[in-house]
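This structure is in structure tokens; I'll ask about it shortly.
Note that one protein chain of the assembly has been removed; the remaining protein chains are unaltered in position.
To keep things simple, chains are lettered A and B as they appear, and every chain counts its residues starting from 1.
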């Protein structure tokens, strides 16, 4: 079980209840009243634990698991060991995630303004929001119901945060409008000036950055990530996008809904990503590019041209992944070394 | 117009006044009393807006723009649409930046020490400086006139900050001397120990880092960037350099005046950059290198050798850019794939 110093287990629950939480079907012959206390991986799960099987690679572990219950795809059901209860879902990992959320819910909101927080009288803070110690909330800020603002976070003048959103400890927000159910992690920087100036050997001249950052609903933004505000247009993070730690997003960038941006990626100014784009770790994108819906950029790739929808690219400079690996393998052969 | 939640427009101004702010010439036939309320791009500007044309690529937008006024180079003046007032400058983007600064000046300093700030009695803080809520100012710190120290920023013992400088919310400074008109963004870390230790399998031994960080006048340092103090010599950021977000600058590094360092660049210890060097995003420089005046390093490049003044380099390992692209194109052909 997860370390009780840090996690509160809210179980046990009946299998029927967990099936409902997960949107999964109880398999025939599985007891709906069976009690489940925890989640665990297949190899370590015991009689009161629920595990999941998503990937065919773990079928052997499934066949020999002692888990009391398992959520899996219908086609694997026949291989379950005797006595294992089954929940069936087409997306077992998602079902598992929902069950784990039910067993380990977020700590409840402690509504009110903590000791040592500084809240401007002209801020509109919901009475149902939690404002941590040392947090600073400036004038004209609006904070919605059930928001959680972490200790020592700073919310600057005029920022709006929708219902059920969280801002991590030590994060700073300015010039932005944040949607609902957004999770901003510790140390995130949103809304500072973009990197814009007129080059002049006698002293570069800063160009006022007059746009904002728009964070749509259900976005997550990882620790110490930086998102600059627009220069005139806005910087936009589309609904449901997941952004990892230490990512840099330049001014005027638009990230389409449901995109996934892994740690240490950098996106230069005015580049636009479509829906469900995936950027793997440490990838870099030049400015003013278009990356189409569902495109995927490999780790450490350097994108210097537009990427069509659905394309996978890799390498620095990036090219279509299939082409990259052909190229790489031929170069290995040409140079007399073994192919990749 | 920029969102009034976040920006205060101080206009309108006469064209004559804006010409003066920008160091630009009013073109013959342009009315000096014409009132300008805002800046906007050529395609969206209206009768009370000022736009700019710098790059020949936007000439068509210029010819058909409805902007009331435009700042441009003298050679484009003939192509202006009827009724558009013109300001003439050899550096229209710089002129535009100065006009935008006049229309959207920084918020005024609110002199004094905010609620919840902790200022050591042995600190010398100008009565004209603004110290935000939750900021911590330790003993023997000196903060000049019209400085702005953001909420929850931490200025450690002995740090000196010159006039008209800003430290962003949540930034932390130690062991450093900061000049005038410097802008340090949110979450920046300056002056911590460099990464120096004697390797010993029984336990590495930290080498005391006995230098400082010197930030010269008019430098900008982007959000969550880290600048380590010197090991014995100082780490130096030269006058007027512009540093973007999430950049790492190691101990003893010297950045020459007017240099431009884009996001996520890393510079290893003791490397020296000349004047007006440009490092594009995610570039990495090994330690103990010299990069000459005006050299340019491409995005994601890995510099392992000195770079002569004026040279452009690209690739990892980096080589002269022209050579890189010739190499790349030949490899594409050799491998039977299309050239780059």
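To be clear about the criterion, a residue touches a chain if its C-beta (ideal position, glycine included) is under 8 Å from a C-beta of that chain, and two chains touch if they have at least 3 such contacts.
Everything numeric here is computed off the predicted structure, so don't read it as measured data.
K.L.:
Thinking of the whole complex, not just what is shown, which of A:91, A:126 or A:290 touches the missing chain?
P.N.:
Residue touching the chain left out of view: A:91.
K.L.:
Pick from A:186, A:290 or A:323: which residue touches the chain that isn't shown?
P.N.:
Only one of A:186, A:290 or A:323 touches the chain omitted from view, namely A:186.
K.L.:
Among A:174, A:192, A:224 or A:271, which one is in touch with the chain left out?
P.N.:
Per the contact definition at the top, the residue touching the missing chain is A:224.
K.L.:
May I ask which residue of A:11, A:68, A:134 or A:232 touches the chain that does not appear here?
P.N.:
Missing-chain contact among the listed residues: A:134.
K.L.:
Considering the whole complex rather than only what is displayed, give the residues of chain B touching the chain that is not shown.
P.N.:
116, 118, 134, 136, 140, 152, 154, 156-158, 160, 170-172, 174-175, 187, 189, 192-193, 195, 197-201, 203-208, 210-212, 224, 226, 228, 232, 246, 248, 250, 264, 266, 268, 282, 284, 286, 300, 302, 304, 316-317, 323, 326-327, 330-331, 334
K.L.:
Which residue numbers on chain A touch the omitted chain?
P.N.:
2-3, 5-7, 39-41, 91, 93-94, 96-98, 100-101, 103-104, 114-116, 132-134, 150-152, 168-170, 185-187, 218, 220, 222-224, 240, 242, 244-246, 258, 260, 262-264, 276, 281-282, 299-300, 316, 328, 331-332, 334-337, 340
The rule we apply is simple: only the chains that are shown with their structure count from here on.
K.L.:
Between chain A and chain B, what distance separates the C-alpha centroids? Give it in angstrom.
P.N.:
Each chain's C-alpha centroid was found; their separation is 29 Å.
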